[in-house]
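Missing here: one protein chain of the complex. Every other protein chain is in place.
Note that the chains are named A and B in the order they appear, and that numbering of residues resets to 1 at the start of each chain.
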Amino acid sequence: MPLDPVLLLLDATAQALTLLLVASGLAVTFGLVGVINLAHGELLMAGAYTVLALDRAGLGFWAGFALAPLFVGLLGLLLDLLVVRRLRERPLDTLLATWAAALVIRQTVVALFGPASHTIQPPLEGSVLVLGAPYPAYRLLVMALAVLVTLLLTWLLLATRVGLMIRGTVADRTLAAASGLAVHRLEAAAFAFGAALAGLAGAATAPLLSIDPQMGLGYLLPAFLAVLVAPAGGPAGTAVGAALVGGGESLVSAFASPVVAQLAVLGGAVVLLRRVAGRRAGRER
Amino acid sequence: MSREPLLPALLFWLGLALLPLWAPGWLLGQLAQHLGYGLLAMSLAYLWGQGGLLSFCQALFFGAGAYAYALAGLGRLPLLPDSPALGLLLAVAVPTALAALAGLLLVTARVPTGPAWAVLTLVLGVIGERLAVASPFLGGSNGLAGLPPLALPLPGGPLELVDPLPSFLALLLVAAAVQLALARKIAAPSGSLLRAVREDPLRAAHLGIDPVAVRLRAFMLAAAVAGLGGGLFAAQFGFVAPPLLGLGLSTEVLVWVAVGGRGSPLAALVGALLVKTAEGLLGEWLGAGWPLALGLLLLLVVLLFPRGVFGGLLARLARPARR
Partner (left out) sequence: MLEVRGLVAGYHAGAPVVLGVDLELAPGRVLALMGRNGAGKSTLLKAILGLARREAGSIRLDGRGIETRPTEWIVRAGIGFVPQGRGVFPGLTVEENLRLGGLGHRRPVPPTALYARFPILAERRDRDASSLSGGEQRQLAIARALAGAPRLLLLDEPSEGIQPSLVDALGATLAALVAAEGIGILLVEQNLELAARLADECLVLEDGRVIDRLPGAVLADEPARIERHLGL
């Protein structure tokens, strides 16, 4: 199959931006609140299943798309109250507990929807010409959404009161409390917001994937790699991470098998992690 | 915990050894398989509890051991005879070699241990499972069946480990030997080195200890023990398939070690036996709800019993009057 450079570029950009959308929630919960939530993939899945459920109920795609962030945001709040808050000082235990929560959410979905996979039609059909190549319209919409969400996050962080409070809490949690900031409430709100973003991303990408209970992991790992190799916290850093991981995997898998692509991404992630970890450790000191 | 108490361990093994006096054959056969899982649990307890390395892909090495035994036993390895004994040897050697390779990425590259490292093991686990499913050499998603059993070379003639009783006793002996050996290793000076690296790698390095070498050795030893468990398991199960190295089993072993207690390999083994036995009893009743129950169990244990149900107990037995 001849490799069309425009399509290659479009695909890589699409994968990078989709990953950016998927990882944006994680950028908030991990990059800002500092929690490693292994149930993040399941939160994305919950967003996708919300769309599926409402679509099956005859309410169409957009109803699900609107409801998903609210529903998954609440789910995230529950997760924070029951699990994450108690394990604040214990990161490895947080990993285990959120992994367990992922399992619970996954099995609940199996109980409710069964183990089979489903698909839903994109709400926008047809394709658009980009640089002379026809590209699916809905994919382009999702890419635009990714950019929009990233800009929104940046604005929220830099230009609002809450954003300032969160940045302060991230910079120095103890000092934030000693300045009168309600640190626990801020972190809970940020975590729930990250979950809502996951719900949004899950809903938006649902028409692009096969929806099944095991899909969480496929979301989670690239998202984590993107956030881990991000050179800084916050939306801009995540964008770079997503570009590297998503774009990288897409480009490599055009020339080799997907497994090789994954291994390449893993190797690259390890290399970058070394450098980033050193820089982060220096900053926290 | 730096010293596992000897007496409770001996009593435990003795108690298990007396089981055949009253337990039915099917139970012994099941326990023999569970003891294979027990070796996997002990390997993770060592890696995580002593080394501080939380791995989400430990079953990868268990499965690798199982597959190595299968390939050797079925004669599918070029230039090598089809021999179960060789299979068992490879069940230890191959995972160790794999660990050395993975160690290049995970340990030598000096990725800081902790959550980031754990996520990388998760990725590795996914890749491993996908490779196994995609590989016709490994039997693809159907796996390999018809594995020959192990045979003990006894003076009166080789005894094939097919019946439950000899299988159980053989596994019991191996598990006990490995547990006691691990306990000795933990109490030895090298155990302190590993714990020192776990607690403060920078300070250890300043004392002249090489954290990378120490961790790599621990990673490879854990893989060897897991592989041994896998090989022995495969020898009895007669069949290997991708789930034996997959994330599902890796999650299960996390549950066993969390329940039993990662501070002590013996506690982790007990955790494995308990959870597996519970699965046998409740599995039928819960059916598809078992994974959900497992998830809830892990959640509860992490929130309420961070040192495991038995870990704390054994630690208190080891140092009764310490305060």
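Basically, a contact is a pair of C-beta atoms (placed from the backbone, for glycine too) under 8 Å apart; a residue touches a chain by one contact, two chains touch by 3 or more.
Keep in mind that what you see is a predicted model, and the values were worked out from it rather than measured.
Student: Taking the whole complex into account, name the chains on display that the unshown chain touches.
Tutor: Answer for the hidden chain's contacts among shown chains: A.
Student: Check the options A:Leu9, A:Leu181, A:Leu208 or A:Ala264 and report the residue that touches the missing chain.
Tutor: Once the missing chain is taken into account, the touching residue is A:Leu181.
Student: Considering the whole complex rather than only what is displayed, give the residues of subunit A touching the chain that is not shown.
Tutor: 161, 164-165, 167-168, 171-172, 174-184, 283
The criterion applied here is as follows: only the chains that are shown with their structure count from here on.
Student: If you average the CA atoms of subunit A and of subunit B, how far apart do the two points sit, in angstrom?
Tutor: The separation of the two C-alpha centroids amounts to 33 Å.
Student: Going by the contact rule at the top, pick out the subunit B residues touching subunit A in the complex.
Tutor: Going through subunit B, the ones touching subunit A are 54, 56, 105-106, 109-112, 114-116, 118-120, 122-124, 126-127, 130-131, 134, 247, 251, 254, 258, 288-289, 291-292, 294-299, 302-303, 306.
Student: Which of the residues in subunit A come into contact with subunit B in the complex?
Tutor: Listed in rising order, the residues are 36, 38, 83, 86-87, 90-97, 99-104, 106-108, 110-111, 217, 221, 224-225, 228, 259, 262-263, 266-267, 269-271, 273-274, 277, 281.
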